[in-house]
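The complex is shown incomplete by one protein chain, all other protein chains being positioned as in the whole.
Chain lettering (A, B, C, D and E) follows the sequence in which the chains are written, and residue indices restart at 1 in each chain.
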Amino acid sequence: MNRPSGRTPEQMREVSFERGFSKHAEGSCLVKFGDTHVLCTASLEERVPGWMRNSGKGWVTAEYGMLPRATGDRMRREAASGKQGGRTQEIQRLIGRSMRAIVDLEALGERQITIDCDVIQADGGTRTAAITGGFVALYDCLDWMHSRQMASKNRVIKDHIAAISCGIYAGEAVTDLDYAEDSNAETDANFVMTGSGGIVEIQGTAEGAPFTREEFDKLYNNADSAIQQLVALQKQALGIE
Amino acid sequence: MNRPSGRTPEQMREVSFERGFSKHAEGSCLVKFGDTHVLCTASLEERVPGWMRNSGKGWVTAEYGMLPRATGDRMRREAASGKQGGRTQEIQRLIGRSMRAIVDLEALGERQITIDCDVIQADGGTRTAAITGGFVALYDCLDWMHSRQMASKNRVIKDHIAAISCGIYAGEAVTDLDYAEDSNAETDANFVMTGSGGIVEIQGTAEGAPFTREEFDKLYNNADSAIQQLVALQKQALGIE
Amino acid sequence: MNRPSGRTPEQMREVSFERGFSKHAEGSCLVKFGDTHVLCTASLEERVPGWMRNSGKGWVTAEYGMLPRATGDRMRREAASGKQGGRTQEIQRLIGRSMRAIVDLEALGERQITIDCDVIQADGGTRTAAITGGFVALYDCLDWMHSRQMASKNRVIKDHIAAISCGIYAGEAVTDLDYAEDSNAETDANFVMTGSGGIVEIQGTAEGAPFTREEFDKLYNNADSAIQQLVALQKQALGIE
Amino acid sequence: MNRPSGRTPEQMREVSFERGFSKHAEGSCLVKFGDTHVLCTASLEERVPGWMRNSGKGWVTAEYGMLPRATGDRMRREAASGKQGGRTQEIQRLIGRSMRAIVDLEALGERQITIDCDVIQADGGTRTAAITGGFVALYDCLDWMHSRQMASKNRVIKDHIAAISCGIYAGEAVTDLDYAEDSNAETDANFVMTGSGGIVEIQGTAEGAPFTREEFDKLYNNADSAIQQLVALQKQALGIE
Amino acid sequence: MNRPSGRTPEQMREVSFERGFSKHAEGSCLVKFGDTHVLCTASLEERVPGWMRNSGKGWVTAEYGMLPRATGDRMRREAASGKQGGRTQEIQRLIGRSMRAIVDLEALGERQITIDCDVIQADGGTRTAAITGGFVALYDCLDWMHSRQMASKNRVIKDHIAAISCGIYAGEAVTDLDYAEDSNAETDANFVMTGSGGIVEIQGTAEGAPFTREEFDKLYNNADSAIQQLVALQKQALGIE
Partner (left out) sequence: MNRPSGRTPEQMREVSFERGFSKHAEGSCLVKFGDTHVLCTASLEERVPGWMRNSGKGWVTAEYGMLPRATGDRMRREAASGKQGGRTQEIQRLIGRSMRAIVDLEALGERQITIDCDVIQADGGTRTAAITGGFVALYDCLDWMHSRQMASKNRVIKDHIAAISCGIYAGEAVTDLDYAEDSNAETDANFVMTGSGGIVEIQGTAEGAPFTREEFDKLYNNADSAIQQLVALQKQALGIE
């Protein structure tokens, strides 16, 4: 087998969650998928976007950023170039939708939680790490609210949410691509799934040749198995069960 | 059966292509998926982006826009608000990747083709109409180049490309969602596929409850069948075979 | 005679109005001055700009845009460059002032109508086509309101408004310049006039040598005659005798 | 007669030119039309815009600005709001075209002159003062170049250029409207004319009711006479003849 | 001694204040430090920034700008480049803090005064001239309010404020650097002090080699003495005592 990292095809990188990384945020987590490190913070605000006012519902949104030297070559700071690029917007919209898929917005009440995912170091799979770690930050934020009788954690959080990338690298289906694989993969798909196995988002892209249904089904199977492992790791980190 | 339009679950809207809609563009097409009307133009330029210079390869890119009153309520003009929104960027990146998936960039030579997709009237499915019609504009652009001995049409265009949205509406899997369905669908997935059935892009999103593997497989089957019909319509419009 | 199009000096291009081009807008019209095609929509909103609130008066404003490949060479999309250029702003301010010149803002009531003029294909004279077609869209918007007892069409619309460009081309005064003429004209003047012959706007510019009073008077006479024809065509399209 | 300033209908405000107001600029002039004060500088640069390179021709362009408290109420600084408004762009394009109308760009050689017109204090007619004073700054810039054998002043500058506003105020045709008149005028027209009486630009706008041909002809006559006086004052200030 | 201007080391340039330079502003002053000319206006508005509303306190803020040809080479207009540069923001924040240091915001009442400092001509030391002249404009604005019983001038203005730059040029400590010195100075420090000798701001920067404590103390002494002279000149201009 020939993954650059020496991993077996379905082997994920080592995953860890460092909770409470930020002293100010209501929930926070430094998530690592190998050399990909993302700081996720959950910030609670007692207001909702204008179009939701008086709806009785809350909102969960996300923002995504990358430190300029998180990558091999320094990238221009988006604040300096004056706008967030298309990739950034795509990712932060994905994270937001993923979080909302497992949150009961009515049970949250008219408040907003913002999940900020900032990539400290990048080695492929930053969006899947962000979603997986973002859940931990969100959970701790609800814990914080729960302990203050602001909301019922178990009513607001309906399920776990986690994400993984699977792709075809050197002709073989592999799980959790790192940068060396990602930049040479024929096909790359991101799966966002709940703890009970429901699909929330699938984004599959053929980088080179189009992929077949058989290939796609294989990726799907691998994702399903990886997500179960990630959810188990989330539970372990959060001390659930 | 209860689709608002009265269509059967797997029935697409009426699809038409009006080639040569624009007198200036090297290729152009007004594509209609029912009440969704998108003007697609292909513009050839004898230059490539800076990072591709002297690579011997060409580039195909896309831009997407919506007239302010293409929609039921007037939307703010992006030129006036000073930036393209996240949705616009997501869609135009998707169109560009889709086109590049069936183009041989080396055979194109060091030139750029820009596919502009401007929504004249919107009723759901603008991105899938844009990809399906964009292919026709691209094909006619290559025809234009072919007749001038600038490039070999059949070497540059490797396959057809078309797109369709499939989703779960009122508990049933339906094909080619219009706005009334789209805004109430539980699940919405866009499939971009080649004429030979390869997958180029899959974007599936659960709007409400997560979806199951069985549901997803059903959507996939429907998409496969719809794409075959769209490719046949493209061929008919282009007078191929 | 040597107009590139073979027209006689005072001959306008063929002018047509396709009403109801957009299914969503309260009023809409695809106006054609030969190969110049502009989609005009009128959008009604039940709000006015902040500085007009509680004034009891309404407002009519306009926005102008051009599809990137409306022109011979593709032009950069203003939404992508992040701002509307000086020419765009100049034109949309002109359209707005022209419409307001024939509208009774008090009779309109505290509402705003936005006239969007988007150039689908350009061949000179886009601003004059936009004003002439914008009137038709505005009229149909008032018709829509009239039939709902929201306003009295005849009290709000005080007169017709139309516009034409006249210039000196190859030493001769010509009417309704197309692109081939416009880019080589010595002098170019746009006239906006009411159905009763009053002047609302005159914009005359010497591109090469300054022009004389005699030349200007000739252009004025030609404009006067052309505007009368345009108003007759508007009436015909609107079914007003 | 009832002009707020007590002037006779065709009487201009007192006009003065203070040459050499700026120690750095190649040409400069503080022009005053009564309480309207505009600082005009001409800056020479040994480069032309990219699209003119190697054309053998030069370029003259203009920029216009207003100090925030040039007006009765403080206006937001355009640098702070992040863009130049439509009015600013309209005016600076007008000034640039006006200057180019009397300059031989080939005789100038491949260089650019920028006329900056900054309104220090505003009381109506800032654009006409800017053009009239801008000419003096331009002339002095050519003088500076002439004395260094860089260009022949008399070959580059083909004629004088000046501008005046005329309008209908309280039912009467008046010349050189100040702010009190401008904000209440029924009709306002700006005329840009050369020393030999040729027309370079006419911009007439009906603020209230449309105006008639007779009214317009009267404004034109008044402008013609005023421009002759302004040119005489320019000559006096420049010590010509 | 070898200052380019021939001044003695501690000799300031000639300083003058022309009050009432702008007819619209509540207070205004054209301040000159030799060839550095800054127009300062104070604009009163009956509103405060959102975060201060209902605080019972007022606010004083400042904006700074430079005409494009205030400098030896023409600089790009910030309104055209679409943002205020870092230097501009640094200076306007400094001016605002300096003014607030001597204003009793409660005595001012819930109103805002904006000090606009626009550099008409630059020759070094524009920020110190702006602060010194800005005080005069502010004082006159309070005078204007005082005479209308809107506020008590002597309660609002607690002290004088003025500023000077001191630096090491050619090895010697000099006061009030002009551009020729500033661009070659080893060290440059700006001091903002009150009439009673208190320090409000110190900004010292080593342009070349770091400076020693002895050097810094010498600059401080010189600044102290210069500020006293500036305050005396302010008093003379304002007719105080």
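Methods note: contacts are C-beta pairs under 8 Å (C-beta built on N, C-alpha and C of every residue); 3 or more make two chains touch, one makes a residue touch a chain.
The shown structure was predicted, so the numbers you read here are calculated from the model rather than taken from an experiment.
Taking every chain of the complex into account, the omitted one touches A, E. Here one chain is not drawn; of E:Glu46, E:Glu90 or E:Glu172, the residue touching it is E:Glu90.
Among A:Asp116, A:Asp178, A:Glu201 or A:Glu215, the one in contact with the hidden chain is A:Asp116. Contact between chain A and the unshown chain involves residues 22-25, 28, 35, 39, 41, 43, 45, 63, 65, 67-72, 74, 77-80, 82-84, 88, 114, 116, 118, 120-122. Within chain E, the residues in touch with the undisplayed chain are 83, 85-87, 89-90, 92-93, 97, 101, 189, 193-194, 196-206, 209-213, 216, 220.
One rule holds in what follows: only the chains that are shown with their structure count from here on.
Although chain B and chain C carry the same sequence, what matters here is overlap: shared residue numbers make up over half of all numbers found at their interface. Put simply, the chain farthest from chain E by mean CA position is B.
Chain D has its Cα centroid 59 Å from the Cα centroid of chain A. Between the CA-based centres of chain C and chain E the separation comes to 51 Å, rounded to the whole angstrom. Taken residue by residue, chain A touches two or more other chains at 83, whereas all remaining positions touch fewer. A linear topology is adopted by the chain contact network, the touching chains following one after another without closure.
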